[in-house]
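Input: one structure, supplied below.
Note that this complex is displayed minus one protein chain, with the remaining chains in position.
Going by the order they are written in, the chains are A, B and C; count residues from 1 in each one.
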Amino acid sequence: MLKVGIVGGTGYTGVELLRILSQHPEVHIHAITSRKETGLAVAELFPSLRGRVPLKFCDPAEAELDKCAIVFFATPNGIAMQQVRSLLDAGVRVIDLAADFRIKDVAVWEKWYGMTHACPDLVEEAVYGLPEINRNEIKGARLIANPGCYPTAVQLGFLPLIEAGIVDLEHLIADAKSGVSGAGRNAAVHTLFAEASDNFKAYGVPGHRHLPEIRQGLSRMAGGPIGLTFVPHLTPMIRGIHATLYGRLSRDADLQAIYEKRYADEPFVDVLPAGAHPETRSVRGSNLCRIAVHRPQEGNTAVILSVTDNLVKGAAGQAVQNMNLMCGFPETLAIDHAPLLP
Amino acid sequence: MLKVGIVGGTGYTGVELLRILSQHPEVHIHAITSRKETGLAVAELFPSLRGRVPLKFCDPAEAELDKCAIVFFATPNGIAMQQVRSLLDAGVRVIDLAADFRIKDVAVWEKWYGMTHACPDLVEEAVYGLPEINRNEIKGARLIANPGCYPTAVQLGFLPLIEAGIVDLEHLIADAKSGVSGAGRNAAVHTLFAEASDNFKAYGVPGHRHLPEIRQGLSRMAGGPIGLTFVPHLTPMIRGIHATLYGRLSRDADLQAIYEKRYADEPFVDVLPAGAHPETRSVRGSNLCRIAVHRPQEGNTAVILSVTDNLVKGAAGQAVQNMNLMCGFPETLAIDHAPLLP
Amino acid sequence: MLKVGIVGGTGYTGVELLRILSQHPEVHIHAITSRKETGLAVAELFPSLRGRVPLKFCDPAEAELDKCAIVFFATPNGIAMQQVRSLLDAGVRVIDLAADFRIKDVAVWEKWYGMTHACPDLVEEAVYGLPEINRNEIKGARLIANPGCYPTAVQLGFLPLIEAGIVDLEHLIADAKSGVSGAGRNAAVHTLFAEASDNFKAYGVPGHRHLPEIRQGLSRMAGGPIGLTFVPHLTPMIRGIHATLYGRLSRDADLQAIYEKRYADEPFVDVLPAGAHPETRSVRGSNLCRIAVHRPQEGNTAVILSVTDNLVKGAAGQAVQNMNLMCGFPETLAIDHAPLLP
Partner (left out) sequence: MLKVGIVGGTGYTGVELLRILSQHPEVHIHAITSRKETGLAVAELFPSLRGRVPLKFCDPAEAELDKCAIVFFATPNGIAMQQVRSLLDAGVRVIDLAADFRIKDVAVWEKWYGMTHACPDLVEEAVYGLPEINRNEIKGARLIANPGCYPTAVQLGFLPLIEAGIVDLEHLIADAKSGVSGAGRNAAVHTLFAEASDNFKAYGVPGHRHLPEIRQGLSRMAGGPIGLTFVPHLTPMIRGIHATLYGRLSRDADLQAIYEKRYADEPFVDVLPAGAHPETRSVRGSNLCRIAVHRPQEGNTAVILSVTDNLVKGAAGQAVQNMNLMCGFPETLAIDHAPLLP
């Protein structure tokens, strides 16, 4: 059994990691840490895990994480970069679900995240954990930067279009909508039920931290700079991301065929039949990304619809997918459960 | 007191008309018709109106609508066009909340709505009831084509940008999100709570009936053809539309000043301060359209956020606004209640 | 115009008071205080009030509340009792929407609220502001204890049954369900959208602060001690309380007639026809309490269903109803708007 640890497990990515890992046949959860909840039974904080996860949250100092083969960081931004080096030195491999290692240009990272980076050299080493792009690098990586929720849905949506070289790279638009769990489990007024329910709004239009991450990813696909407008919205549902992507076609092409071919062998990307509209609930609780391709009114604007569960393919599920790849397990192990509908 | 009638009042635009008109100090509701619910007390179908609307739904044949000064059609598409002429001939003025008279090009209408139009001459006469554009024509009109819900939010959002002549007219994008009440009060599987709750999806991407209506409106503003991609989405809330509009700027301009100036005298359009993000709940139950103007990352893409309550400014409230104008009442009479938040 | 002030206006009862009072034709809102938000425009915190409430939150020390005729306290428990005496001495009349003056037995209050009461003599003077019971006392009162949300719905539901003397007073059961706004606008994990949505739970079963308040009210009706089991639940909606009340009948009686007679002259209590089931949305945004009376299977258990909007009849609306009574305005002034449905 593979020993794994979780640092900072009291948020939604934490409970989702626990849900998945506790059902993983090759994994033993060695420890889960929380400074704030040290001593509290996991099942008391997350009643869904009663009878399933017998652990208590423990103090990081006593977690003996160096005995783990893999450690997941489900911490706020800026924590993992303080602790990763000593774990790597001890031979532990690390998957960071936060943003510390996602942006290769450290100056850009520091600007958007408002802190000095503690280990720029590890940023360079870290592998961006999007298997559909970096599968081979992931297998051998010591340190994975697990992608953000919006970046996963947006990049998977744009990928075939950009790789095919048929879109105006100057004017890409990503209009994305997220369920409220994307904002985390922190007490905050704007995500209260009575604020976020029966309501819809955009946020972060002047600039959202996922913009540089997406821009970096699309630029790599394009092999050069791209222009992107990214507008995130908060929608009154718990889980789910729906990215509506717009690109101006630079030449005619069979979009449906391009997408189907690109993702033919991907276990977690499902290209819907032409004319379809994916729903977020069709991936609820699963690691799938479902994509539909449109060209409305036979015009020259491509409209790509891409949906994921932000806590699974957008966070914990993708982290376990990366772990599976790193450890030589079947890639879909423990993350192939059917979505929950209705 | 002004005698008004409502044809087809069992849907959401019907109940919303009743809510507003029953609180209008200058109006007497003479009759409300429904073939299906003839004889049923309105307050039994709509318990919110108990003690407030003492009417029963009556058979259209017995409604004596020709005794009304104003008749509202809250019927499915294709009904009003069968009945309007005789009412007009009897001196009744008509406000149609359905789509029968919205599209000036009858051939286009017939293609999108799948029926032959019964009175193309009245299409020509009808005034498109968007007061922010057609206030004077509305005052003297006999027949009002009340705008659709998406078209109201999208047109008010684009209007100043297009009038100012600073946007690439070939590539306008309207990414719009609607609450589920926009789909009406008809029994249907896809709008069941267990289907539409905790879910998000686009629909009608290949072509939605509001596309030609919006295109017609924007073309008039532009004084020529425009290119529009319109993608509607269903979001799990009862009321509200959020339109996120994208336009490529053709030259530099002070967008905030342009919007504030254009709407300075409009009682129902509120331009938010720079940097703001309007929420649909900020207009819940009210006739307001709130708009914010962005230019992310100082780029050349304008992002306009426009929110309305689809049942008020997007339907019944705007209809009453039109009635107020037609009858010489203060424009805001009975539609100036505060939004309900939370 | 009547000068009124609001102490502590940043919560949901605050914004609801503002919504109602800003539409009240006889009222001028002189000041609204908040220590935390001093200087912030009300319309910035509550975007629904843009263009309608031009005030800023001001420091309590600078509010000149003694110039008001009426001051509302929309503060946490324990604040009003510190400040009421000086206002009363200055000739100001006070309506406390918190719990400071609701419980006549100060020892009981201190036990349930965990603090020492600052002015027991004022507790004695205070009038419990449930107009259906205390209308005359309210008219002349200097200090009103505005009832809690659950207590309003439960007491109005049980009142005719107890007054008629036909129910076993030892075993009353109130199974109550509240929307999440009842928990207030404070940042807290358990009322986050992602926690409270798509979920249902009981809370406070061992003992909830509204238990002694309800018990006191029912005891007064009964003229002696009563036995009550009170179980509140959290239900995923914004507004609304649904109280399901159970009482064992001690003798046969025409329950429907008893309820209709008791509430025949009450402007805000609506007894539904026999067999009906009131919905919380039928009172959304209104000051109404709608009640239905059942006797399932012709047995000896009465089941009373009572619904209110917790922020209106359960808080701000009832406060304005009390103000109207105190000031000689028509009792329904500014609180007779139609409910918002859907």
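Of note:
The rule we apply is simple: a residue touches a chain if its C-beta (ideal position, glycine included) is under 8 Å from a C-beta of that chain, and two chains touch if they have at least 3 such contacts.
Everything numeric in this text was worked out from a predicted model, so none of it was measured.
Only one of A:175, A:213 or A:279 touches the chain withheld from this view, namely A:279. Of the options A:117, A:239 or A:295, the residue whose C-beta touches the omitted chain is A:239.
Which of C:91, C:114, C:140 or C:299 touches the hidden chain is settled by the complete complex: it is C:299. Seen across the whole complex, the unshown chain contacts chain C at 171, 173, 175, 177, 179, 194-195, 197-203, 205-207, 211, 227, 229-231, 233, 235-240, 242, 244, 246, 248, 275, 277-281, 284, 294, 296-297, 299, 301, 303, 305, 307, 342. Residues 12, 179-181, 183, 185-189, 191-198, 236-238 are the ones on chain B that touch the missing chain. Although one chain is not shown, part of chain A still touches it, namely residues 12, 15, 19, 22-23, 46-52, 181, 185, 197-198, 238-239, 270, 272, 278-279, 281-286, 290, 311, 337-342.
Definition applied: only the chains that are shown with their structure count from here on.
Its C-alpha atoms superposed on chain B, chain A is turned by 180 degrees; the angle is given in steps of 5. For the pair chain A and chain C, the distance between C-alpha centroids works out to 45 Å. As a whole-number value, the distance joining the C-alpha centres of chain A and chain B reads 39 Å.
A straight line joining the Cα centres of chain B and chain C is 36 Å long.
Those residues of chain B in touch with two or more other chains are numbered 197-198, 238-239, 278-279, 281, 284, 342.
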